[in-house]
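Heads up, one of the protein chains got dropped from this complex, but the rest are sitting where they should.
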Amino acid sequence: MATHDVRITVNGAPQEGAVESRLLLVHWLRDVLRLTGTHIGCDTTHCGACTVLLDGEPVKSCTVLAVQADGREVQTVEGLEQNGTLHPLQEGFQQEHGLQCGFCTPGMLMTGRALLDRNADPSEADIRQAISGNLCRCTGYVSIVKSVEYAAAKLREGSAS
Amino acid sequence: MAPQTTPEVCGMGHSMKRKEDPRFIRGQGNYVDDIQLPGMLYLDIVRSPFAHARIKSINSENALKIPGVLAVITGETLEQYNLHWMPTLMSDTQMVLPTEKVMYQAQEVAAVVATDRYAAADGVEAVEVDYDPLPVVVDPFKALEPDAPVLRTDKEDKKDNHIFHWEVGDRAATEGALAGADVVVKQDLYIPRIHVASIETCGCVADFDRVMGKLKVYMTTQAPHAIRTVLALVAGHVGLSEEKIQVISPDIGGGFGGKVPVYPGYVLAIAASVVVGKPVKWVEDRMENLQADSFARDYHLKAELGATKDGTLTALKIKTVADHGYTDAAANPSKFPAGLFSIVTGSYDLKHAFAEVDGVYTNKPPGGIAYRCSFRVTEAVHTIERLTDIMAHELKMDPADLRLKNFVPADKFPYKSVLGWEYDSGNYHGALEKAMERIGYAELRKEQADKRGRGELMGIGISSFTEIVGAGPSRTFDILGLKMFDSCEIRVHPTGKATARFGTKSQGQGHETTYAQVLAEELGIPAAHIEIEEGDTDTAPYGLGTYASRSTPTAGAAGAMAARKVRDKAKKIAAYLLEVSEDDLEWTPGTFSVKGAPQKSKTIQEIAFAAYTNHPPGMEGGLEAVSYYDPPNLTFPFGSYICVVDIDRGTGEVKIRRFVAVDDCGNIINPMIVDGQIHGGLTMGMAPALLEEISYDENGNISGGSFMDYLVPTAMETPRWETDKTVTPSPHHPQGAKGVGESATVGAPPAIANAVVDALAHLGVRHIDIPITPEKVWRILKDKGAGL
Partner (left out) sequence: MIPSAFDYHAPDTLDEAVALLERHGDEAKVLSGGQSLLPLLKLRLGDAGHLVDIGRIPGLTGITEADGYLRIGGATREADLERSDLIREKYPILLDTAAVIADPLVRNRATVGGNLAHGDPANDHPATMLALDAEVVARGPRGERTIPITRFFTGLFATALAPAEILTEIRIPVPPPRSGGAYVKLERKVGDYATAAAAVQVTLGGQGEIARIGIGLTNAGPTPIEATAAEGSLRGRQPDAAAIAEAARLAADATSPSADRRGSVEYKRDMARVLTGRAIHKAVQRAGGQ
C-alpha cells in the first residue's frame, strides 16, 4: 500500500505524517488529527457536513484525498475561534438559532466564512445559494440565513470602526 | 402570555439563547462517531443485493486474508448464542443476521470486524455470498392475494402475508351515514415510503469490560432507557444483565423517529465487543441508512367523506393497507398497531367515522416509524385535509369556508371525538382566521381569478390540522409493556444552583435550554444555573425517550412536578427560617415572603443553603425531588397553514411563493426554539410533499437509496417560512404546554398538495399523490390541454 509523506497546515499549524493514497481528507482530520468537528453525513458528495476550507475555499473533505492537500492550508471549525474570541458567524449562529442538532453546523460555518470573506454584504439569495451544498435537516434554513446576516453585519461594523 | 419571570431567571416565554450551542459552534459536540477508545475495532456490514433470496453459502476466506480483518460474523455465528433473531418493538421478530434467507435488498448478511474502517470496508467487499433468488413480493395488495408466496416461512403457522387487522369506530353507523349523505367524495391516496435522513446516520461504540462484566454502549438512540431494557431482555441469556448495561446517548445529529428502533448493526457491534473484549464501532454510511433503516409511511388509503349539501361534514370512512416490509418493526405504542391514526377526523366535528388498517409483509426493509410525527398522525392529517378540500371543490365552496363551518367550536373543548379521543383544548377558528388575515386570503383569491383569466396557474392551499402528541397515559400507552411515562430528577445544590436529569434525549430540540427554563419557571433559580443531563442510563431516571413530540408533555411536565415537590419542601424550610407558618408565606418566582410583610423573605438560594446547613429538625436534609409523570391525557396541538404556489406550465414545476404557518402549541417555553422547530418541521413537511420518496421496482430493487436520488431539500428549494401563533393552553399539562416538534411536518404536506390541486381545480383535478413531482403536474397539464 502506497503511502505519502504530507505536510498540511491545519488551522495555522503545520501537521506532518504519512498517509495512504486513498485516505480521505475527512478521515485524516477526524481519525488521525482527532479534529472531530468536521462531520460525515453522506457518501455521494451531497450533504456538506464535511466542509472545510482548502486554501481558503470551502470543499467537501470527503471528496478530497488527504494527499491532495499536501502543501496546502486547511481550516476547520476548530480554527474559527481566535484567542478566545468567537468568529462573528459562531456568535450569529447562537444569537439567531442557526443550529439545532449541530451536526451540519461546522460545515455551514465554514461555507459561511468563505462567503463572507468574498462578499461582505450578501443578500438572502446570495446566502441561500452559497449554502446550497450544505444540507440541514433541522432548521429549515431560515435561521441559518439570519445567522449569516448577523455575522455579515457584525463584520461590517467591525471594519467600519 | 407575557413571561412571569425576569430575563435573569429566564423561565417560560423567554427566547433564551441555547445552552448547548457553545460546544456545537466550536465543533466540540460529541457524536457517536467522534468517540475513539483505545484498541477500538471497526465493524462493517455485508448486505444483500437481492430482495428475497436463499443464502447458499458465505465464504469469508478471502476477507480474512486482508491485513487488519479479524473476524467475519454470520448468522450461523450468532445462532450459536441464539442471537440471530431479535424482537421488534411491535413484538414481531427481526433477523440480526440471516441463517436461511434474506428478505429485502440491503439486508445485513454478515459483519466484518477489523482494526480500522478501511480494512473493514475491504473485508466487506471480499466476503463472497452465494444466493439463490426467490420470488419477490413488492406490492402489498399482491402480497394479500391467496396465491402470493408466503414470506415469513420462519413462522411455522403463518400461511399468508397478513400481519394485523385494526379498526376503530362504528362501521355500520358510518356506512349508514354515508348512504344518507347528500354528497360523498371518494379518493384513493398513497402516502409513500420516506426516510427521516437525519444528517448523522446511525451507529454505536460497544465497549464490553470483560473483567467487570459491564457493557457500555454509546449509541445514536432517542430512547436510551428502553434500549437498555430491550438489550437486557434480548441478551439476558448470554449474561448481559440490566444493571451491567450502560447505554449512553451522546450528542445526536437529528433523530426524527429514525433512532428509536434497534437495528442489527447495534446488536452486531455489541456481540462483537462481548466476544473479543474490545470496543467495537459501527457507523453506517448514508446508503445503508436510507436503504436498510426503518422507513416511514407507505400507507395505501381508500377514503370516503360525506356531507350535507350545505357543507356540513357528516361521515368519514377509511380503509388502509399498510406495507410494513418483512417484519412489523414499527415504533408504535403496543396497543396501537396503526399508531394514532384514529386522529383522522381531524379538526372537524364529525358524527360518524370508521377506519381500518391491515398490515402486510413485503420484501422491503421493515419499519413504519414516524418521520417527525407522532405515530401515523401525518397519514391521518393528510387524508382528512385532502378529503376536505375535495369536498369543498365538489360543493363549490371555498375550502376555508368549509373548514370554518365544520371546525370543532372553541366552546366544545374538552371535545370527545367520535373515534374516542378527548381533545384537550383548541381554537381552530382563531388559528385559521389569523392565517387568512396574515396571508391576505381574499386578495389572493382575486389574484388567482385574474391569473386564471390569463392562463396562469396559481393555487392556494389550506391545512387545518389537529395533532395528538405526548404519549402517553399509562392506562393505554406502553412499548413492550413499558409504560410511557417520563421522568425528572432535580438536585438543588447548597449554593442554590441545580442539576436535573431527564428520561428523554434531545436530538436538536434544545432540552438543555428548555428544561432549564421549565425548572426556572417553577423554582425561580436562573435557567443559566440549572444544568440539564440526559441520555446516560447510569445516571438519568427511567423514561421512554424523545419522539412523538412527547418530551414537553411528559418529561417537561415531570420537570414541573419535581420542581413543585422541591418548592413544597423549600416552603417548609422557609417557614422554619422565617419562623412563620407555611400558610403565611407567598411565592413569587425565586422567593418566599411573609404575606403582608414582604421585607421578611427568603430566596430559593438561601433556602437551598439552609437545606444543607440549617434544615428544620425532623426534616431530612438536602433539596431534591424525583417525578415520574404519567400524563392524564395526550395533548392536541393544532394550527392552520396556508400555502401559495405558482406552477410552471411548461415544466410542471411547483414553486412555493408564500407559506404562512399559524401554530398553537399551548403555552410556549422558548419562542425562539418553537419557531426553529416549526421552520424545520415545515421543511420536513415540504420535502415529502414535493421531493422525497423511496420506491422499489418489481424485483425489489430500491430506488432513492442515496442522496443522489433521495431529495433532501437545500436552502434553494426551501421557501422563507412565515410563522405566527395563537396560544390555547393545555388544561392538564402543569404548565399548559403541548409539544411542537412535529406539528409542522404533519400540517404542511396537505397545505402544499391542496395548493397544487387548487391551482388545477378548474381543469377538473381533484387529487395528486405526493410527492408532487414536476412530471406528475406536467402530465396533468398535457392531458387537460393546459401545458405549453
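The chains carry the letters A and B, assigned in the order they are written, with residues numbered from 1 in each.
Assume a contact is a pair of C-beta atoms (placed from the backbone, for glycine too) under 8 Å apart; a residue touches a chain by one contact, two chains touch by 3 or more.
Keep in mind that this is a model prediction, so the values were computed, not measured.
Screening B:Glu8, B:Glu100, B:Glu125 or B:Asp401 against the full complex identifies B:Glu125 as the residue touching the chain left out. From the set B:Asp323, B:Glu522, B:Asp536 or B:Glu717, the residue in touch with the chain omitted from the display is B:Glu717, counting the whole complex.
Checked against the full complex, the candidates B:Arg26, B:Arg47, B:Lys101 or B:Arg117 give a single residue touching the omitted chain, namely B:Arg117.
Contacts to the hidden chain, counted on subunit B, fall at residues 117-118, 121-122, 125, 285-287, 650-651, 653, 691, 703-704, 708-709, 711, 713-714, 716-717, 773-775, 778-779, 782, 788.
The omitted chain makes contact with subunit A at the following residues, 1-2, 4, 20-22, 24, 43-46, 48, 51, 54, 57-60, 62-65, 67-68, 70, 111, 129-130, 132-134.
One rule holds in what follows: only the chains that are shown with their structure count from here on.
Subunit A and subunit B have centres, each the mean of its CA atoms, that are 30 Å apart. For subunit B in complex with subunit A, the touching residues are 17-18, 20-29, 31, 33-34, 36, 116-118, 196-201, 251-254, 256, 285-287, 507-510, 672-673, 675-676, 679-684, 706-708, 712, 714-716, 718, 720-721.
Contact residues on subunit A toward subunit B in their complex (touch as defined above): 20, 22-23, 27, 30-31, 34-44, 46-47, 49, 76-78, 80-81, 86, 90, 93-95, 97, 99-106, 109, 124, 127-129, 131-145.
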